[in-house]
Each structure stands twice: as structure tokens, then as C-alpha cells.
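A single protein chain has been removed from this complex, and every other one stays in its place.
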Amino acid sequence: MVIVMKSDASEEHIAGVVERLADIGCEAHISNGQIRTVIGAIGDRGLIQQLPWEAMDGVDRAVPVLKTYQFVSREFQGEDTVIPVGNARIGGGVFAPIAGPCAVESREQLFRTAEAVKKAGATILRGDAFKPRTSPFSFQGLGEAGLQLLAEAREEFGLPFVAEVLDPRDVEMIAGYADILRIGTRNMANFALLSEVGKVHKPVMLKRGFTATVDEWLNAAEYIYKEGNHQVILAERGIRTFETSTRNTLDISAAPVVKAMSHLPVVIDPSHSSGRRHLVVPLARAAVAVGADGFIIDVHPSPHTALVDGSQAILPDEFAQLMKQIRGLAAVLGLTV
Amino acid sequence: MVIVMKSDASEEHIAGVVERLADIGCEAHISNGQIRTVIGAIGDRGLIQQLPWEAMDGVDRAVPVLKTYQFVSREFQGEDTVIPVGNARIGGGVFAPIAGPCAVESREQLFRTAEAVKKAGATILRGDAFKPRTSPFSFQGLGEAGLQLLAEAREEFGLPFVAEVLDPRDVEMIAGYADILRIGTRNMANFALLSEVGKVHKPVMLKRGFTATVDEWLNAAEYIYKEGNHQVILAERGIRTFETSTRNTLDISAAPVVKAMSHLPVVIDPSHSSGRRHLVVPLARAAVAVGADGFIIDVHPSPHTALVDGSQAILPDEFAQLMKQIRGLAAVLGLTV
Amino acid sequence: MVIVMKSDASEEHIAGVVERLADIGCEAHISNGQIRTVIGAIGDRGLIQQLPWEAMDGVDRAVPVLKTYQFVSREFQGEDTVIPVGNARIGGGVFAPIAGPCAVESREQLFRTAEAVKKAGATILRGDAFKPRTSPFSFQGLGEAGLQLLAEAREEFGLPFVAEVLDPRDVEMIAGYADILRIGTRNMANFALLSEVGKVHKPVMLKRGFTATVDEWLNAAEYIYKEGNHQVILAERGIRTFETSTRNTLDISAAPVVKAMSHLPVVIDPSHSSGRRHLVVPLARAAVAVGADGFIIDVHPSPHTALVDGSQAILPDEFAQLMKQIRGLAAVLGLTV
Partner (left out) sequence: MVIVMKSDASEEHIAGVVERLADIGCEAHISNGQIRTVIGAIGDRGLIQQLPWEAMDGVDRAVPVLKTYQFVSREFQGEDTVIPVGNARIGGGVFAPIAGPCAVESREQLFRTAEAVKKAGATILRGDAFKPRTSPFSFQGLGEAGLQLLAEAREEFGLPFVAEVLDPRDVEMIAGYADILRIGTRNMANFALLSEVGKVHKPVMLKRGFTATVDEWLNAAEYIYKEGNHQVILAERGIRTFETSTRNTLDISAAPVVKAMSHLPVVIDPSHSSGRRHLVVPLARAAVAVGADGFIIDVHPSPHTALVDGSQAILPDEFAQLMKQIRGLAAVLGLTV
């Protein structure tokens, strides 16, 4: 933390900051500039960042220069975390194609989709039984019956599956079915839920909050990690910006940014970020090219009848075509799919 | 909903949309432009908005022109909702000053603050026992012991209090103590939590998600309302933007915008929006001037020792000075404080 | 500037940074943390900020802790800049009401409006002859003929006027008519234009770019100031955010933020920020309450026939009502109007 004093700060103000640092066992490096004094705070950064420096007399601003998360950082662990899921793997040079319907609507819809994505080369199935909806009058998912259908599809097609969990009270139940628990974008900062999935022995896919910075996202991952669950997969799914031609703005740079800062794998969701079917294929190709560890895509046999997010689902045939391109691109970059 | 067809959409594509509308009992108004056909969808807007129009062949875009929420709209109820809380009131021409510490830290800190804000004219006390923190290593609040202190302060100073609830499992317990439950900005779209507070017979203060549009905020209020709890207070607390000189950007326009669209009262939080002590007083004055129904402000007897958000807390004396100005401004506008 | 080294930076990397600082006559304060080394760069901040630190081996990030602008800062000049315009004044405890049509459309429209705003208490007239329009097919203003009408209105009603300049080639001509030149939001970073108005002996109102940070805005003011024109009025007019219920989001906090950082006066534009007529009056009241030095408002005798921005113009009668409230609020705060 760098503490920037006001230009008219007195000697007492400066001494006050130094003393406060000493109280918590930290050191002060004082630099007297022409106009202002700037104090570098050296020591336990967790302690330092919690103190209300800007409330102290004579202090203008406190500028953090280091990060607060630790366990999920590259400095804590140099090599990539690789997460095995059934026969599939995420991270460490393997590109994981995850695909399936946004919401499970029926056995027929789920099985048709699962069969198609498996054949095209997906290694993990997606499909939700509990849906968070902006309007309370929208379809909220099939609930536990949906999870049972997903478990049957796993049996039938040999595809492990990922499903969303919305409520801390449902974590144990959903973990009894799903291979990967997913925390949705609206719940990235739902700390009660993060703590709960941190106690489970199943991998967790943590969607980035659509309004979260990369730092906040990694801090959310830290919540899960510190509870003992180290199998965290990060998923970039677009952020909220002023642009309205896409539902959200896919922050594709976040993939290489996060891979430099953290050892956790990162996948990209081209469906929910764009919200538009004709953008899914180009963005999915970009996901491989940028170095992500996988993608998660909505596929639906008849998008125009879908109960949730049909506008962004691609057809099984489009997915099969996409997978051919993905294998070609991955080969150029030395990745296995 | 207006469904904009592609310029090369065929007669069949148009007929497909019309038929789909007929299926759900809705009508189509077809306008053939020089380049494109545009279809107005008339009927139950909940049904219409759920269908994946953009997934249909020949459809370019679907543009919603009406809102999805109903109960919280001005059209549903013309007169202002007024919410009584102990001897205080929020809404209907009464400006409610709500003040107190961000987090309850000790009996001494809470009582000193409560006494001071009561004397200065606050009608409701704020103070949290459970804190959501970006970093898992930060102070998380005193828990139930904090609520007991708040209940004692209510007894001592005659101030009802508002406290945050983070977890659906805690709603009943916290509602046993607090006069108003608060949903924090990070939980505005935590639908499990919204449903739970919707079942309680206590007013709910719903903070705007710092990345939520006004529409999403009103839809979140609708979640609570439709469960049977009609005592919802909206609280604007700043949105996330590119500007970094304040913690968030106070969207002060949201107060008159929401008051035009909804009958619910709206208060403004100048402390958490700005994150900086020297901005709290001017923004609090602006809250009265813009026509909000109250404010909620962090006051702390020694901000530089605060465990949470000290940088934005004002001193009891500053609060007393502010209240004098507030009474003067309110009088000019014909409001009672 | 604080230069944060990578955790695996070598002694040579650190020495490289220190040497580079020495090359430009600056000092390095080295702090060896547990994980990383952090280097404080002390000396001429202009020089330091221009070097590409992040391109040097071993450097992770360079974090600026001080500002780049100098002349417009409070540290350079402690007391408020006060700008006289005809018989009016902006800054230093005087609240300046500026009002008039967005665009000059005709003598009749301009004179009716000027008469009304003068009578209600406005001290400066607004009215543009050159309009920047998003679409090339929209009305672009009356040009020099519009300026002549404005000059006649000044004569008739004793109101100095502010008018926009779009093109560096027009600066001299427009300065021959107008009392204040205005740089519009889209041109805040048009450095060719800023330099040109910096050479003129007329006050300049610098609208904030709707996507500019406060820092960038003050740097733009610095461009004008350093050319020799010290009469700069800052105008906050809303920033671009994800919220769509208003045209832009009025960043009302920017007024007190800027007044703390700079000695220049700041006015608020509630018309162009909100884009909606029913929001103008509450936001104008908030402008006084928050401590701004004035406002600039669109008034039009028949908004529904306006050629530009009619949706946000208020009627002369509404303006007169507003001015009564403004005088009341200003009196409470000890300001003269």
C-alpha cells in the first residue's frame, strides 16, 4: 500500500501514519517529494489493506500496489492446476469442450442434445435444473428431477456434467448428482454460497460476475479455495458495458490476464456473453486461439422452442462443424482437445 | 415486444412469427417498411418476453418496449407507498435520515454513535452484524451478538434499526431482531434470498446492485413483493463505471427515475457510493434536493479505527451540522424531516 | 510512480530500473517485501510517467500515485478561480444559472427564450449555432447567422452568451461573437481544438467527455491553461454507463471531487446528462445542493417542435418555478445566485 499524504499534511500527520503502521507490526518507507510526502507501507498486506488509511488526518489517498488473494496466485503455485472430471480433464494443455442445453427441459431434449455433442467431441455436458431469472414470472427450471435426467444422460453417453447451484441449502443435494458445481455470474459475490461449495469434494466452476473485476473474481475463487476445495475452474462470460449489440461484452483478454496471475484453469462462455446465436461460433474459435482451457456452449435441438436463452443456442450441426475447426486450430497451437 | 425481421426474411418467416404469437394467444401487428417488416406483438407481455424470438428464422432482433415488472409499478398503484418503522416513516413527503456505524464493533462504539445520531435528528439507526467482504481474510462482523447490541441500542435510544441479511438461512433469526432487513448490493440478484425476505413481515431495504439497471432493480423488488411482502424500500448506492475517483458513481438521477416508475420509496446512500468522507455531506444534501425519501449514512466516532469502511464514515459532529442544512433544504421543498 | 517488480525479478532487473531512473535524474526507493520488490520512483513526475516501465525486464506493473496535471490543481493555486462574464460571475460563492435553447433555430425562438430566462433570473444565455450530430443527416445548426442572432439577443436582454466551437478553424470567428466558448463532450480530447481555444482571450467552458475520467478532464483543462488561457469553466454533463433509463449518468459526485482537486469552477448540465425533461428540475436542484458553481439548462418555448434535443428542454414557466426553488436552496447554503 502506498499512502499519499496531502500537500499540506503536517509532521504530526506523517508521524501518525508511521505510528499506526508500527502498531500492526509494519514498516514505513517515507519519500519526501517536492510537493507531497508518500509513504510506502511494508508488511502483512492483509492487515495493511484493512485499515481505513483515508480516514486518517493528512492522508489524501491510499493506493494498493499488491493483490489481496494468495492461494490462487501464480506466486503461490507456479504450475497449472489440472482438474480431472470423469475421463475428461481441464487445464494443463488440454482444451475442454463443454456443451449442452442451457436448461434441462425434458428427457427427449436433453438426450438428443447430449448424444449430438458427445458425437461431435464434447467431453463434458452442461445442463441446468435450477435457473436464476431476472423476472420472477419466468421458468425457473425442473429442479431435482432435472438433475436425475442429467445423471441418466451421464450413464447413457459417458459424459460427466456441470450444473448450477443457486442456494447454499441445495449444495449438498446437487453435489450428490453433478460432477462439477457451477456458481453463476449473479452469485459470484454470494459469499454464503461460496463458503458452502468450498466445503464440498467436487470441482467448482466459478463464473465471473458480469460486473466483477478480475481481482474480485480471483478473490471469490480464494473464498472457495481457502475452505479446502482447490478444484476451481474460472469461467469468463462477459461483462456489463455500455455496448448493447451483444448481451454482455466478452472480455476475452481476461483469459490470458488470469492465466498470468493464477494457476487455475479458465474457460470461456461465448453463448451467455454474446446472447446471440450467430456470434457463438466465431467467439468459440477465438477462445482456443487466445489460450483458454475450454469453452462452455449452449446447444439446443430446436432453439426457437427453448424455454431459456434460446436466442443464443446453436444447433447440434453447427456445433459439429465448430468442433472440426476447433480441432484444426488447437493442432496449430499444440493443444489436445 | 417489437420483432424486427431481417431485410431478406421470407413470407414464411413472417408467417412463422405470427403463428407463434397466435399459439400463445397474442396478436401480431405487421408493418411492412421499405426495407424490412416489423411486427408488433400484442398480448401478455410476460409470455411474449420469454420466447426466444431471435432464434427464429428470419428474425433480426426483438426489441422490448414495455417493462416486465407489474406490482411495483406506478401503473399498478398510483399513490406512494409509505412505510412506518417504529415511530418513523419512509415515503409520502417525509424525508427519513438513517445513520449509524457501518459495522457494529462494540457496545461502546454503537452506543456513542446511536446517541449522537439520535440527538442530531436521525430517525432510524443503521448497523450491521454480518458483513460481506471481498476478501475472505477481512472482518466479517460480530454475528448475532451484534444484533443483540443493536436491540439494546433501540431500547436505550428509541431508534428502530436496519441490518443486513446475507444468507437465506439467517433471515428468520435476523428478522427476530431488526426493524428493517437490508439486502446488500452484492445480493440484489440473489433470488433465493429475495424469496426468503419476501415471506417475512418486516420491511426490506433493497440496495441496488452496483451493476444493475433500474429495470433489474425493480424486477428484484418485484420478487419480494410477489411473495407477499409489500414493504420494500429501494436504496440507490452507486453503480460501477469507469470513473475511479469515487468508489462507485452515485446515480442520483435514479431517484427521480424510480419515483416516476414505481410507488416504492427510494433512499440514497452517499457513504458507500462515494467511499470518501469528504463527499458524504454534499451528496447527502443533493439527496434531499433531488427528491429522495431519505438517506442512509455511515457515522463513526473514530473513523480511523473503524474495522469496516472507515474511509467513508463521517464524525458525529459532521452529521449534526449536516442535519441542520438538511432541515433548511427540506423546508424550502415542503418536506418534513 | 511505484514500480512493482515480478516475484522472480533478478538483482539485474532491479538494478536496471534503478539505473534508468538515475539516467533521468530521479531517485529510487527500494522496498524488499517477502515476495516482491517494490520501487518508489522519486523526481520529475512528468519524466517518470512517460517512460515505458512495464516494457522493462522484471517489471510487473507501474502504478501512478500522483497526478500529471499541475496548473489546474489546488496545489498550484489554493483559492478559487472566479470568472467574470459581462455582469455575471462564475465561481467563488456565486451560483451561475445559465439557460437558453440547445440550438438557435430562429430569431423568434431565441428572443422568446432569452426574455423568459432573463426574467426568471438566468445570468448567462446558452444557444448554439454549430451542432455536432451523431448522424450526418441531422440538423447541423444555423452557423454564423445563429451567432449574429445571439449577439442581438445579448444587446436586447443584457445577457452574455456561451456557444459551442467544433472546429479549430472556427475558433477566431466564434470568439468574435461569443462571451464564452464551449468545448463539447465529444471534443474534450480534441487536442488541436483545445490548443486553439487556449490562445484566445475568452473564457472556455470545457464539457467533460462522456467517457472521460476526472483526471483526463483536468488534463484537458491543463491543455487550455498552459497555452495561456486561464479562464476555464468545467462542466459535468453525465458519463456513459450501462444504465439506459437516462441518456447518460450524471456524475454528480464529480462536482465536489473536482472542487477538492482543482481551483477551477464547475457547473452541471442536467439537460444533456439526463436527456429527459422530467428529470431536469430535480437534478438542477441537486446541482446547487452539491456545491456546484452553476448549471446550464436547455429551455425552449415549444420543446415538441425543437430541431435538436427537444426531449430534454423545459418550458420557460418550469424554469421560472425552478429558479424560485434555487434561490431558496442557495440561501440555506449561504450562496448568492
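Letters are used for the chains, namely A, B and C, taken in the order the chains are written, and counting of residues starts over at 1 for each.
Rule of thumb we're sticking to: a residue touches a chain if its C-beta (ideal position, glycine included) is under 8 Å from a C-beta of that chain, and two chains touch if they have at least 3 such contacts.
Just so it is clear, the model here is predicted, and its values are computed rather than measured.
The hidden chain makes contact, of the residues C:Ser73, C:Thr113, C:Asn190 or C:Gln325, with C:Asn190.
Among B:Arg240, B:Arg285 or B:His300, the one in contact with the hidden chain is B:Arg240. Interface note: of A:Asp44, A:Glu144 or A:Asp215, the residue touching the hidden chain in the full complex is A:Asp215. Residue A:Thr246 is the one among A:Ser7, A:Gln77, A:Ser195 or A:Thr246 that touches the chain not shown. One chain of the complex is left out; on chain C, the residues touching it are 20, 46, 49-57, 62, 68-69, 132-139, 166-169, 186-187, 189-192, 209-211, 216, 219, 222-223, 226, 240, 276-277, 303-307, 309-313. Even with one chain removed from view, chain A keeps its contact list with that chain: residues 211, 213-215, 239, 241-246, 249-257, 260, 273-274, 278-279, 282-283, 285-286, 288-291, 325, 328-329, 332-333. One chain of the complex is left out; on chain B, the residues touching it are 2, 4, 7, 29, 31, 33, 35-36, 38, 40, 42, 61, 63, 65-66, 75, 240-242, 244.
Keep this in mind: only the chains that are shown with their structure count from here on.
When you average the Cα atoms of each chain and compare centres, the chain farthest from chain C turns out to be A. Chain C has its Cα centroid 30 Å from the Cα centroid of chain B.
Taking the mean of the C-alpha atoms as each chain's centre, chain A and chain B sit 26 Å apart.
Counting partner chains per residue, chain C has residues 241-242, 244 touching two or more of them.
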